[in-house]
Every structure is written in C-alpha cells, then in structure tokens.
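Take this structure first; my questions come after.
Removed: one protein chain of the complex. Kept in place: all other protein chains.
And then chain A:
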Amino acid sequence: MKHWQQRSGKHEWTFARLQVFWLVVFLLFVILILRLGWIQLGVGEKYHQLAMENNFKQIPILAPRGKIFDRNGKLLVSNQSIFTAIYLEPDSSKEEKLKTAKALSKALRLPLAEVLEAMDVGLDEKGNRIPRRQPPYFPKKIKDRLTEKEVVILSENPEQFPGVNIFSEPLREYRKDTFAVQTIGYVRPFAGAKASLKKYRQAASKPEAGGYLDWEQVGMDGLEYSYQDQLRGKHGYRLVRVNATGKLVEVLKEVKPRPGNDLILSLDEKMQFGAEEFIENHLRSLRNTRGKDYAPYAKNAYAVAMEVKTGRIRAMVSYPDYDPNIWNGKVTAADYRNLSYVMRNGTIREAPYDARSADQPEQEYLKHPLSVLPLGSTFKPLTVLIGLNKGMISPHTVWSDPAAYYYAPGTPPVRNAGGHDYGALTPEKAIQKSANTFMAWTFTNWYRNEKQKSLRELEQITHAFGLGVSTGINLVGEQDGSEDYKVIAKRNSGLGAMALASFGQAQRYTALQLAQYTATLANNGVRVRPQLVERIVDPATGKAKEIQPEVLNRVPIKREYFDIVRRGMIQVTGPGGTASHLFDHLPFQVAAKTGTSEQDIPGRGRVENSVFIAFAPADDPEIAVAVVVPEGGYGAVAAGPIAEYLISAYYEQFMKQR
C-alpha cells in the first residue's frame, strides 16, 4: 500500500501542498475576521448594552423631603442624615452570594432570611433558587440607620462583603415633643405604602411616572400625605462604575438631588403646643378630681381653632398623640395595636377611645363614644337661625316655656336640662339658656308645615354651614359625619327626628366641621375653606407660593338673623349664660354655645359628651373654635375651658401685638 505521494520531479508536490496549506490558513483567518466583524459590528450594540449593565450602576441619591415649619418659621419636621448599606449585585456564584449574606447577617445582626430578602438575589437560606422581585442590576438597600460600629465593620473588610457599599441618605425626623402629630401625619417606606394606599399603588404600576424607590419614605397620613407631591424632592443619582466584585471603582457623574418644597403651616407653635399641654392637664384633672365635674373616662379631646375670615387653622389637636418617629423603624404588631388608638386625627374623622391602658383594649373601646359624636346643644344657634329664616319664629317672638313640651300625643315630652322652666323665651334667651323646648317647638312646627321638604331643607342648610359635608380641608380621610335624623325620620317619625335634630341629638359631626360651622355663623354665612398651609417654599430658589383664602359658599340668610343668634351666643358667656364663668379676663366679648350630647352605649347606658363652640371677638370675629371631649360631661365644664384657652392663646399670639 502506498502511504506517501510519489514524486516525479523533486519538489513539485511540496509546493502544491504548501499552497493548499496556505489556503486553509487563509480560510481560517477569513472565518475569524468574519466572526469578529459579526460580534463587534453586527451585534455589537447588544453587547455594548450588556457591558453598560455590567459596569455602570445608577445609584439614586434620595432627595430630602421638604421641611415643615410653623407660621413663624419654627422648625416642626426635618430630616436627619443616616448611613445605609446598599447592595450592588456582583456577577458571582450563588455560593459566594450566600456567603456574603451570611457575613452581613453576622455583621448587622439580622436574620439570614431577612438579609437575603433585602439583597434580592433570588436565593433562600438553603441556597434554593426563588424568584427575584427586581432586576439584578437595581441597587438594593440592606439596612439603614447603620451604627458607627456597623459602618466600620462593613468598610474595613470590603473583601468579606462584595457588592456592599455605604451611602448616606436622609431620614424623616419629627420633634420628640409630639407636635400636631396626626395633622402632620407620618411617612413610611414606599415598599409598604404601595400595598396599602391607592396613590402609591398607581405610582408603582407606572414606574416611569413616579420613579419611587422602594425605601423612599412617602407620606401616609396628614399633611405628609396630602402634600406628598410638594414635599417629595427630585432624586439625584450617582453614575458609578463598578468592578466584577460589585465594588464602586469611580463616580462618573453625580446629579445632586433637589430637596422637596418646604411647607409653612398656619399652625402657631405656641398655640398648638399650649393647647396640647393644656388639654393633657385639663383631662387629667377631670379624671382625677372627684366632685360634680368628675369625668373618669375623659381621656380624649379634639379641638380646632380656625380663623374666621381666612380659614387658617391655628391649632388642631387630636388628643392623645404619639411620637411619629416610631414609623422610621420596624413597627411590630403590638406597636401597631397601640398606635391604632392614637394615630387617627379625631378632629376630621372617627378616632377611638384611648383604651390602651385597659386589660382588653379591643373590647374596652367599644364601650365608649368615638370622636365623631352628636353635637348636642351647639346646634341650637343654627336651629334659631333656621327658625327665623323660615318664619317659624320672629325676632320678637316670646314663647312661654312649658318646661315639658309635648310635640305629639303619646310621646315623652321634651324637657330642658335639669327640668328647668325658663319662663318667657325670646330667640336670644333660648340660646343663652339652651332651652330644648324652644328648639323642639320651632323644628316640629317646621315639620308640621312642610313635612318631608323640611328634612331636605335642613340637610341643605346644614351643608351650607359645613355640617355633614366635607369641610374642604386638604387632609386625607376626612369624614362627613352622619345625619341620623334622616334614618330616624324614615324608620320612626319625621316629627321625632326633627325634635331630636333641633337640639343636636340626631346628627354627628367632626370637630373640624363644628369649627367651620362656628366660623360660618361668625362670618354671617360665608363659609371659607379651612387651610393648614400658608405658604409652599422652594428651598433652592426661595420662591414661595401663598395659599389664598377661599370662600366655599354663602348662606342666603339675612344679616339681622345672624345678629340675633350672635347676641344669644354672647349672652351664653354673660351673666346667666351656660358659660358665664368663662372668658372673663379677655378684653372683648366672646360668643359661644355649650353642648352636652347624650349617647346610649350598648351595655353601658347613657354617657354625656362635652361639646363647645365659640368665636371672638363677638362684634368683629377673628377666631372660631370647636372642642369635643367625649364623656367629658357638661359642655361648659370639660370642653369650655379648652375653648377658653384657645381663644386666650389666639389673643396672646395674634391680637395683642397689634
């Protein structure tokens, strides 16, 4: 067998074979160049993108939320700077990532499961693959508020913590001395907020619209929520280059964040604070002083002081309150149970009795009224006003008090408090003495004349005063109260419903609604929007946007009828009035109305809530206040002094200097 090619000449096939050899080499290189061209020119763009994702990470710099000041620029809410561990996932094996997680768990004293969840590398503690929540190249926050020791551990042993970088970021800081807590609201990380609030759920479903970061603090309640879009700044970012171990190599670009806008509130620091303190002491004294004013369950109070002409709220107290800094950390279920008794703003919505100290709070709070309760006799000025306007009574009406007024056969009569007989009652005197009989007489007559129409008209007029409708305040969760007389009219009798409504026992309103109603009485029927924010200031430019007072509606009732009601309310604080002991020291007259509303609590019987409204100075009103003390007893006793305090404080802070 021939193994080798035979030679005829000396070299001829060697040359040929070398030529074939050269051809093969040439073809191999053509293949290489074509392949290189395809990778670099054909699909280079794709690899370029991959290289970018590999190497460049955009690390957001959280913008501090806007600060919140009182009307004089006193700082109420600010931000502190904290250290945060951010994880930039390196391209390493799952064993290495698990190792990092274990090292972090040890260094930060966090459970391994928690660390792995924060790292979001798609692994559980046993190293099994689980789905990721976010793309790998997103920065992940592992822990914030690192202690100095933790910062040292993490930064001194970088090889133990591949991918872990430390940045500083802002954290909301509230005053420890609890200032208007529920009004200002609180913040939580977006990750939790998007599960509970619609606004954030929508923002999360359209990331390009909101650009919210999971660990960014967002407003959950109060002004923090209502002014979220103003308070929220614009995040900056650092474009950094990282290496294969996820460590920052250099910062290529830094875009500074823009802090959110500052809010200048209408609240007055001294007045708000003073009121909070006064309420605390006052309630304690009511609970502890045995005697005729003893009110052992007076644990809650809701008070609003609102300027009559501008609608600016100078104090808004929902007592008790709490330290909202608690929301910056982990809130346990037990924490949350406790918070549920104090976190709601009882001046705009239902807040429960403070049952925290009871053995079984969940059962205890059911035995007590909520913050939204019948306004009682404080409704009477409106009853008189409607009576005058509808012609049921006239400014010159003199009605002889029967002491027990039978509005229908076979029903129990309407009596005055304490069974008093007030003799000849004029509209003013009926207000001064708070005569139930006069009110029932007026409204039942109205019902007899107009039947169902009177019910509809009552609803209309109360709404025009801000009762039973939104006051228009820019706070989340405001409730309208409830117009129980409509239900009573439907189920029982329209006449009875009107009788109860005439002295405020068939309708429940919030303290803010009462304040707006009082201001509207003082304003001769001009209802203005309550405002908590006076100015919105861009801290970068100093540009301010003033919030202007806004008239919501005007009630078409004659001025002289308002004057009659005002005179009646002035007499309340005068000699013989139900609040004659209050406001003596002030250099002006105060128009007021006391209220003691009764509620039947199943299993407990009847409780008396203390309600009080007032405006001052009576002849040229500037400030209107409304105070509700559930289970406070008589209106002039529990709620009255709080109203007195608020008007005095307003005088001190706003009127005296002029």
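The definition used in the following text is that a residue touches a chain if its C-beta (ideal position, glycine included) is under 8 Å from a C-beta of that chain, and two chains touch if they have at least 3 such contacts; residues count from 1.
Just so it is clear, contacts and distances are computed from a predicted model.
A chain of the complex is left out here; the name its UniProt entry carries, from "Sulfurtransferase complex subunit TusC", "SoxAX cytochrome complex subunit A", "Imidazole glycerol phosphate synthase subunit HisF" or "Peptidoglycan glycosyltransferase RodA", is "Peptidoglycan glycosyltransferase RodA". Within the set A:T147, A:N243, A:T332 or A:N492, the residue that contacts the chain not displayed is A:N243. The chain not shown here is touched by just one of A:N55, A:S168 or A:N389, and that residue is A:N55. For the chain missing from the display, the contacting residue among A:H3, A:H396 or A:R559 is A:H3, taking the whole complex into account. Screening A:G44, A:G73 or A:P296 for touch with the missing chain picks out A:G44. Where chain A meets the missing chain, the touching residues are 2-5, 7, 10-11, 13-15, 17-18, 20-22, 25-26, 28-29, 31-33, 35-37, 39-41, 43-48, 50-52, 54-56, 91-94, 241-245, 249.
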